[in-house]
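Quick notes on the structure that follows.
Omission of a single protein chain aside, the complex is shown with its protein chains in their original locations.
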Amino acid sequence: MDRQFLEGRRRGVRRTVARTLVALVLMGCFAIALVPLYDVFCEVTGLNGKTASRAQALSAQSADQTRLVTMQFITRSSSGLPWALTTETRQLRLHPGQSAEVSFTFHNLGNRPYVARAVPSVSPSEASVHLRKLACFCFENQRLAAGERFEAPLVFQLTRDLPEDVKTVTLVYTLYEQQVSLSRHSAMQRPGGET
Amino acid sequence: MASHLPTGSSASQQQSGAAEMTSDTHHSGPTGLMRWLLTTNHKEIGTLYLLFSLAMFFIGGLFAMVVRAELFQPGLQLVQPEFFNQMTTMHGLIMVFGAVMPAFVGLANWMVPLQIGAPDMALPRLNNFSFWLLPVAFTMLLATLVMPGGAPNFGWTFYAPLSTTYAPPSTTFFIFSLHLAGISSILGAINIIATILNLRAPGMRMMDMPLFVWTWLITAFLLIAVMPVLAGVITMMLLDIHFGTSFFNAAGGGDPVLFQHLFWFFGHPEVYIMILPAFGIVSVIIPTFARKRLFGYASMVYATASIAILSFLVWAHHMFVVGLPLTAELFFMYSTMLISVPTGVKVFNWITTLFRGSLTFEPPMLFALAFVVLFTIGGFSGLMLAISPADFQYHDTYFVVAHFHYVLVPGAVFAIMAAVYYWLPKWTGHYPHLRLSQWHFWLSVVGVNLTFFPMHFAGLAGMPRRIPDYSLQFADFNMITSIGGFLFGLSQLLFVLVVVLCVRGGRKAPAQAWEGAEDLEWTVPSPAPLHTFETPPDFTPYRH
Amino acid sequence: MRLVWTVGLVSAGLSSKVLANQWNMPVGVTDVSREIHSLHMIIFWICVAIGVVVFGALFYSLFRYRRSRGARASNFHEHTTLEIVWTVVPLLILVAMAIPATATLKKMYDTSEADLDVMITGQQWRWRYSYLGEEVAFTSNLATPRSQVEGKSAKSENYLLEVDEPLVLPVGQKVRLLMTSDDVIHSWWVPDLAVKQDAVPGFVNENWVRINEPGIYRGQCAELCGKDHAFMPVVVKAVEPPEFESWLAQRKEAAAQAALGVDREWALEELMTRGEQVYATICASCHMPDGQGSPPAFPALAGNQTMLDDADYHIETVINGVSGSAMPAFRSTLNAVELAAVITYERNAWGNDTGEAIQPARIAELIDSP
Partner (left out) sequence: MWRVIQSVLAAFFGVQKESRRTEDFTHGRGFVFIVVGLVMAALLVGLLVLVASLAAE
């Protein structure tokens, strides 16, 4: 058979394989990039009721006196952690644009120290981008000795552009024990490392 | 099915196992088991894929029989819920990754080079490697059944955190086996793309290729695009389980819903990976037995491409009740509804191909026609499921189970069977036994509908999927479904019988085994010799 | 002739009954469920109509153009106008479907002020309901006895769809349902209310319902959540608002009564009796009625030396659960009396015979945070 013909085919195959491999690598990178992309997407759109994980500045705006929104607080703790997270303020009504402070109490009922973090979630999820937290215990881990009690404030604001049809915003904090480094970013650098 | 062997005296040995294979005149390499282990011939590898897939079809089917036996009546009779969940999970995984996908790859191995006039696949050694990854992967997956804590029990969709924090220890092996199966698929896809793009007979343009080749080309691109996502998601699971990360764990700032987004970003194109080659098969078989050119060949290609593109835009329709914002629900509802347009085009084209044809109903045609009818029923329930508000009622019920079994069993599986009946004469040199094939067809059709049609009603009446026991109002539906399931399962033994008989002997088939068949594979003798098209054939496009 | 008529009428009546109840999606008792039902029927009939046309054309071709009838193949294979028509017509049909679907979906996403907020927490394998701002919370467990599941006794009418404590809701009021989970993803579903929403651990989802008619509505968990996924039903009892108010008052009273019991000294037998009930509803599904468990996921309690030697460890495990395992924290699921009783029961049943009575007062210290 024609040698040139075969050589041509071989070159074509090599080129196709190289291109598909490039596509494969690109898709692999894309798959990995989907994770941070998702986080950014959630933070921007408030998808899934996620809130910002860093303190935000108070947006200087006057309160919208024409409407009142109910803000509810729910506290839960997960299994394996003998802590109680409580707040006196279960519910408050405020104007969008207005800022408010609510105090939460952490109590370690166990007989050894624990490190834990309160993970927030907001419903309805449309409201989560409009919830600005100026100070929150949820930004960092809490470490409490056996029997220790700790009071921490949440300072927040619902921005004025909160959609009109949102009448009630629920903020749920779930306490999770942080034994090992559970933050995926630090764990990616040091797999399984203790913090 | 080693068709290249001389028929006659050695024919009886062919089916009795690879170990007894005698060497043949064409081949001077290793003999016996080693020959099959080391083969780089596309026909032999195709045969290996098909046999592997058949074995997995029966293992997965056995698991389904356990499920149906337990669900025969209310109450727990045969198995405990833990084991029931392992059965549903393994059934799904084996059928998707072990039976349907390898069957299509096997058909591609056998037929793509023959249909485009290529001497072999572009990368024969890689081909061998990608096949042998599969038995390793699935042996490992099946071995999880006897591990402490049992096999994976979290459904074939393995939603976190049930599949991470709360998973049995065997999950690590499950992840590893899925990695191997994924690598195998990727390598297979690269090989198919390289073959189709470079080894076509001189003069064969892209738009001259048979539709089976076209649909496989598009499927292969889908595989390249989504298999890395599957690999990524199961790697993240592995890291979550063993290395303290929390991609999918709220405790560490992760999100279980992220898992579902990633999984379905892979999963929905995966669904089309399992159906596009089936479209191709049916588009090849129907014109043959209608003795008429395929209506709207170009539209078929475009529709396939449209479906492939749209498949990346619809993933969250599997997640309508997970708590998506209104805009997202609407987006995914609209995009999903759009998919029914190209799918409809395909169905209309098939029917118009039949219109004013000259029809005969050989076994491959029977299966292809059943495919058109029953797949369309699955398409209708798919359209209903796309309606997001209604999906709040359908989601995770037997209505969904009915839907995807309609598109996968009388869809993908019937297409594979149609392909096997269609090409068996080419592989073995004999026609399959007509009466037995017809019995197999009719029993399968009755069994499939008896199994899956009542599931629609059970789902609408409120029966959730993946439950080992149910309340009394679902009892009648489940009993019918189980009887249908046993019938369908048993009738597949007939299929094996037909294949075995066909390998051993039967009415001799000429090179062009079907009167209306016009693709290149019908120009080589039946059975196809081990080496074909070593000199590229002269291709004159008959279509254009 | 009359006989034929009677039979016809009876069977028509029967089939309509069957169709209404068990073959189709329930119409339900909320405005949303009615709308979803009618949407479902509209789409269904559109599909039937398309199906008649498509399958009609298919089967016509199959019969008309058989070669055995002497059909000769013609050779057309393209028709641009026809192809445009069958692309455009389905598109129009889809738009016609999308309009009512969008309208219904927007109604389902209504966030107007609710009259009552209920937090629903999924836990392997039960639901916990708490009425926000009302200090009323309880768990709802499967009430069907194990013997019915195993076929040792006859199955009751509501087999697997009955619970010890249904969720009680007032009719005619908008109830906001907040969903979350303690462990894996669950999905709270009542077909008659057309509410199905995933409960995702660490996240909160919401849905709402306004029930039009009093009654008892049954559903179940719809998302695979582990071995007893089939055994976590949902039962909603919808009552008139006054009845709801008195029920709520009664619940508060009962909670206060239970709190009183904490301070007094309980006898071993008393705790054992109470503990046996709690064990059967809460613990037996994993640790088995005979305390043998099903290792490795669910350890045996009978003869479990670590547990018997260290009462504190035992108490702590039950109260706080074990993170990353199927053992949940019962701190907020059970009250001090129930916790004390069940721990006492576990330490004395199945030949464990420690003779220890764990007093509710001891537990109360560990779960309260004054």
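Note that the chains are named A, B and C in the order they appear, and that numbering of residues resets to 1 at the start of each chain.
Criterion: a residue touches a chain if its C-beta (ideal position, glycine included) is under 8 Å from a C-beta of that chain, and two chains touch if they have at least 3 such contacts.
Since the structure is predicted, the reported quantities are computational estimates derived from the model, not experimental observations.
Colleague: Any idea which chains on screen the missing one touches?
Modeller: Across all of the complex, the chain we cannot see touches B, C.
Colleague: Tell me which residue among B:Val341, B:Ala368 or B:Ile467 touches the hidden chain in the full complex.
Modeller: With B:Val341, B:Ala368 or B:Ile467 as choices, the missing chain is touched by B:Val341.
Colleague: Given that one chain is not shown, which residue among B:Leu37, B:Met207 or B:Leu434 touches it?
Modeller: B:Met207
Colleague: Can you name the residues of chain B that touch the chain not displayed here?
Modeller: 205-207, 298-299, 302-303, 305-306, 309, 313, 326-328, 330-331, 334-335, 341-342, 345, 544
Colleague: Pick out the residues on chain C that sit against the missing chain.
Modeller: Counting over the whole complex, chain C touches the hidden chain at residues 78, 80, 83-84, 87, 102, 106.
Methods note: only the chains that are shown with their structure count from here on.
Colleague: Between chain A and chain B, tell me the centre distance in angstrom, where each centre is the average of that chain's C-alpha atoms.
Modeller: 39
Colleague: Averaged over CA atoms, how far is the centre of chain A from the centre of chain C? Could you give it in whole Å?
Modeller: 28
Colleague: Among the residues of chain A, which ones contact at least 2 other chains?
Modeller: Touching at least two other chains: 48-49, 78, 119, 126, 174, 176-177.
Colleague: At least two other chains touched by the same residue of chain C: list those residues.
Modeller: Residues 183, 201-203, 205-206, 323-325 of chain C each touch two or more of the other chains.
Colleague: Flag every residue of chain C that touches chain B in the complex, lowest number first.
Modeller: 21-26, 35-36, 39-40, 43-44, 47, 50-51, 54-55, 57-58, 61-62, 65-68, 71-79, 82-83, 86-87, 90-91, 94, 97-98, 101-102, 104-106, 108-109, 148-151, 155, 157-161, 183-185, 187, 189, 191, 194-198, 200-203, 205-206, 219-231, 294, 296-297, 323-326
Colleague: Please give the residue numbers of chain B that touch chain A in the complex, ascending.
Modeller: Spelled out, the residues of chain B in touch with chain A are 122-123, 186, 189-190, 193-194, 197-199, 224-229, 231-233, 236, 239, 242-247, 249-255, 257-258, 261-262, 265, 323-325, 328, 534-536.
Colleague: Show which residues of chain C lie in contact with chain A when the two form their complex.
Modeller: 110-114, 117, 119, 121, 132-133, 176, 178, 180, 182-183, 201-206, 312, 316, 319-325, 327-329, 331-332, 366-367, 369
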